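For reference, the structure discussed in these notes is given below.
Note that one protein chain of the assembly has been removed; the remaining protein chains are unaltered in position.
Right after this comes chain A.
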Amino acid sequence: MMSCKGLGGEGSAAAALPHVLAVDDSSVDRAVISGILRSSKFRVTAVDSGKRALELLGSEANVSMIITDYWMPEMTGYELLKKVKESSKLKGIPVVIMSSENVPTRISRCLEEGAEDFLLKPVQPSDVSRLCNRVLR
């Protein structure tokens, strides 16, 4: 089981931490989710759009999980999820969706498309701990 508590130290120890890609067009939410993930000992890269997320995924081989906002301009989190799941290279990466709206049809659509989980904002550290235990086994 991959530890979510990290190994401590610098350099190669940091590289051994699970790498999470956080996607959110809101700078506030990016900062908060990044803070939560870092406090849970993840290595975090945060981007502001699905397009940037796909660019990074194309060049960065070591992403353990994607956590994305649902409602973003140009490409929604659902559309990003679909593109990830349609890609032979990326489809194994767990994708978690976040949204400030509790819309049952939206939630079920994302889960049916292969999302690992659907979190309501504001996301709590306990949500991330639960994810760590389940998604990154």
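Keep in mind that, in the parts below, a contact is a pair of C-beta atoms (placed from the backbone, for glycine too) under 8 Å apart; a residue touches a chain by one contact, two chains touch by 3 or more; residues count from 1.
In the analysis below, contacts and distances are computed from a predicted model.
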I notice the complex is incomplete. Of the names "Translation initiation factor eIF2B subunit delta", "Histidine-containing phosphotransfer protein", "Polyglutamylase complex subunit TTLL1" or "Vacuolar cation/proton exchanger 3-like", which is the UniProt protein name for the chain that's not shown? "Histidine-containing phosphotransfer protein"
Full-complex touch with the removed chain, picking from A:32, A:93 or A:111, is A:32
If you put the missing chain back, which residues of chain A would it touch? 26-29, 31-32, 35-36, 38-39, 71, 100-101, 121-122, 124-125
